[in-house]
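Of the protein chains in this complex, all but one are displayed in their positions.
For reference, chains read A, B and C in written order, and residue numbers begin at 1 within each chain.
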Amino acid sequence: MAERVGIVAVAQTKYHPNRADVNEGELVYEAIKQVLDETGLVYADKGKGIDATITCSQDMWDGRTISNLGVMSYVGAHLADEDKVCEDSINALYCAMARILSGHHDIVLVAAHCKESQANKSIVENAAFDPIFLRLLGLDFLAAAAMQATRYMHRYGITAEQCAKVAVKNRGNAKNNPFAQESLNITIEDVLSSVTLASPIRLLDSKPISDGACAMILARESKAKKLASKPVWILGASNCYETHYPGYRELADCDALVKAARKAYSMAGITSPLRQIDVAEISEEYSYQELLWMEGLGLCQRGEAGKLIDAGVTKMGGQLPVNPCGGMLSGKPTVVAGMANVAEAVLQLRGEAGKRQVPKAKVALAHGVTGICGQHQAVIILGRN
Amino acid sequence: MANRVAIVGIGQTFHKSKRPDVNQAEMANEAVRAALTDAQLGSKDIEAVVSSNMEPFEGVYLPDHWMASEMAACGKSGFKVATGGTSGASAVVEAFHLIASGLASTSLVVGFQKHDTGDTQAGMTACMTPVFGSGATTGAISEFANQALVYMEKSGAKEEHAAMVRLKADRGACRNPYAQLKLGLKGVEEILSSGYLEWPIRILDFCPQTCGACALVLASEEIAGKITRKPVWIADTITVHQEPFRAGSFGDPTGLETYSQDVASTKLYKRNGITNPRKDIDMAEIYEPSTWEEMMHYEHYHFCDENEGWKLIEKGITAIEGEFPVNPSGGVLSTNPIGATPVIRVAEAALQIRGDAGEHQVTRDVKTAVATALGGCNWTTMILLRRSL
Amino acid sequence: MTKKLEELEAFVVEGKVAIPATYSAGTVGSRFLIEMRDNKRIMGMRCSKCGIVYVPPRSTCESCFDKLDEWVEVSDTGTILTYTVACQPSPVLPAEPPVIYGIIRLDGAGTGFVHMLGEVKPEELKVGMRVKAVFKEERTASVLDIKYFRPLK
Partner (left out) sequence: MEKEPTQEYIQVKIDTPRPYRWSTGKYLGKLYKEARDRKKLVTNRCTKCKELVYPPQMVCGRCKVEAGQDWVEMSDKGTVVQYTYLIFPRWDPHRGEYYSSPYPSATVLLDSGLYLRSRLEEQDTKKLKRGMRVQAVWKEKGRGRGQDDIEYFRTIEELEVGK
């Protein structure tokens, strides 16, 4: 690669259970305004400013065909280049990265929003299931995830306590994150005695409904160095699909993530992820997912993630802190979560993560997931150098 | 600098109004197989898959996930894009960048729409939420009706000219094995006697609703050199979106606004040394949801001067054997699976460059072609193709 | 007429998007559903190259991308690979909670079949449990023609 891609500014809204006070545009603008102010950039032709925008939102969540119509004005898209990626927003960054590496764009704004509060989660998610063989069964992502959790726990002997530890850790971490929707001082017992949503997933194993937005500016290396005193570089990025029908998959292994991670690592020159990565932000809509995705990410052998949480490897101060910000469990909207993970990773690498700062973080991993039982997975590796 | 990107495989389904014999995924699969066969590649040779589709039309959230295996996407990189009518072109653009950037060396582009599933017009009406604008806006046809009225008054175009556009489209469609509507129309009278959908748009002025899919295989120069002797190069792409017009709608109430097509084509031509589009480009496949739009777009894309679009059709300039053929495939007026439509535009333009368009191959030797897409609230994506770079 | 932003008030409009949809099961999906309706048979599709038997059937092999057309009948009994008990009410559940979902590897199939489980207490469920399909009396060529899978005695 001739020139690298740098992230020169990041911003998130504070995540909130119900932002009925703003529409989608006003919500995403809260984040966009910050990155525009920080960089002083304006929208312009290539060479003169932000020359393209990649948005990320979902028609089904926004309740609107062509959901990017709702944010047109707020993302500077009038008579300008814009595209909308319909996966988790981490893929919008991948798309923006391609735009820059192709040589056709210099500076790209990426913006994602989702207001989970305005739609019905089960109905939206049910619409993602194959309408012929699955949808009538009434499945949503929770029920599917619960089957994945059962399978994973059965196959590798992961315990409910180990999953609960993830919930306790992340909700505790959230108290250090001013953007977090909620932080809770809870115990393993609290998690295990909270109401069961779909066995083995309990209320405190799952994320709350959340609204929020995230914005970022990406630039080619030569521009990034001028725009930011501490640009963060994308060292590797990839994503991967696997098959839709959950019965066709071994749910206890996440092949798509294994492949996505392998490719991102190879781009970034990472051979020993647990040792080389200093901090990881992983999308865990349900507590078991942090463990399962860690295995997919190759941070440990298959079935070993439970041991890592038991040993405190992923807590603040551990060898590899995972989700210092509190993760999705502390409230981050779907769609936005992957980009929010990148934003957090950037703050960590810039040393600006405040009370949740991981000391001397030089290489960070951000992960994003879309779909049923992690059908589409994406990984971005970021670094200071 | 960037890798060159070639189209090395082209495939589409036979487009029909109903496809009960396949589900959505299987329908896309037909196009994917055809494109892979055309490229002489196997599914394992593909590194990335970029797809496009409008979810509310079929009511499937994340349709690319449902269809992942059928699109040969399992174990591969990729994502779905959606920008309304331009979605398919957006997918081509992003796949182009994936390869130009070196992030992938081969990519499938898959566009699809299964109109027998939902209600397309209703899906479009849902572009507006009840919060604003849905009270008076009733989907795409109203917008096109309004634009046609403005255009008629401004340019002096008559309903006969719109009919001539349909006649041209039908002649192309009848020669295109994949086209959906093949009416075998004899003359404009037949068209002028068809009923109105919404004044002044007649049934035959408007595109049909189609089940269909179209897939392309894009490859880096290195791969293209190995597998094909007839690569079609993507020379450049441009996307220009815009705000809804002043009435808060997609249609321009004044006829005076700046159009995304103007901005896009001006920039694209300038970047690529095109000073006289009708001379420097050999043919175009444009996204014309109505006959009126086609005439307007001739002007917006600078194929002619302002208010002269209808003269191109009157003089036969844009006919299959004309000086500057537009939509020899029969265009959107004959076939419109929305998510796939812009991919078909690119596919058809590429076939013309390869000389593989069969019976609807244009008379003029096509070295350079442009494919366009229309979506969102009058958004534009243009893709410039060349036989050699 | 300038106001502070905080003084502006947002309205919430409750509504819906209602576009009925009709999904084609396609040639392969239709045959699967018709066999269940007419003959209470569960059909799979075998890839002659890879040997995998897909249930539900599909027209393209996940693994080798070959076109598939080798129909095989699989058993209506199988083994639970995983399960969950959905305990909370939701607008998409087909019945009052608790609703038990499971993925079942039918005997003769190479993949898991996602469906519901019944006639079983949640605490008795376990991976590896043997189950059998219970068909509805009134069948309409729907995946719900199977009422659920019940434990094999």
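Heads up, the rule we're going with is that a contact is a pair of C-beta atoms (placed from the backbone, for glycine too) under 8 Å apart; a residue touches a chain by one contact, two chains touch by 3 or more.
Please read these numbers as outputs of a predicted model, since none were measured by experiment.
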Query - Visible chains that the absent chain touches, using the contact criterion stated earlier - result: A, B, C
Query raised in the report: Per the definition of touch given earlier, which of A:Thr13, A:Asn126, A:Gln148 or A:Gln357 contacts the omitted chain?
Result: A:Asn126
Report summary line: Full-complex touch with the removed chain, picking from A:Cys56, A:Met72 or A:Val379, is A:Met72
Requested in this report: Against the chain that's been left off, what residues of chain C make contact? List them.
Outcome: 1-3, 5, 8-27, 29-30, 33-34, 91-92, 141-142
Query raised in the report: Touching the missing chain, which residues of chain B?
Result: 20-21, 56, 59, 119, 121-123, 125-126, 129-139, 141-142, 145-146, 149-150, 195-200, 243, 245-249, 253-254
Report task. Spell out the interface residues on chain A facing the chain that's missing from view. Result -> 19-23, 25-26, 29, 42-43, 60, 63, 72-74, 76-78, 115, 117-120, 123-124, 126-127, 131-132, 135-136
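Rule of thumb we're sticking to: only the chains that are shown with their structure count from here on.
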Query - Per Cα centroids, the chain farthest from chain C - result: B
**Report entry** Averaged-CA centre spacing for the pair chain B and chain A, given as whole angstrom
**Finding:** 33
Query raised in the report: Measuring from the mean C-alpha position of chain A to the mean C-alpha position of chain C, what distance in angstrom results?
Result: 29
**Report entry** Residues of chain A touching at least two other chains
**Finding:** 23, 63, 131-132, 243
Requested in this report: Give the residues of chain C that touch two or more other chains, as numbers and ranges in rising order.
Outcome: 15, 17, 21, 23, 25-26, 29, 62
Report summary line: So, in the complex, the side of chain B touching chain C is made of residues 19-24, 26, 29, 33, 42-44, 56-59, 69-70, 72, 74, 114, 116-119, 122-123, 126, 129-131
Query raised in the report: What residues of chain C sit close enough to touch chain A in their complex?
Result: 10, 12, 15, 17, 21, 23, 25-26, 29, 33, 54-56, 62, 81-88, 90-94, 99, 101-103, 111-116, 122, 127, 142-144
Query raised in the report: Within the complex, which stretch of chain A touches chain C?
Result: 20-23, 63, 120, 122-123, 126, 131-134, 136-140, 142-143, 146-151, 154, 195-201, 243, 245-248, 251
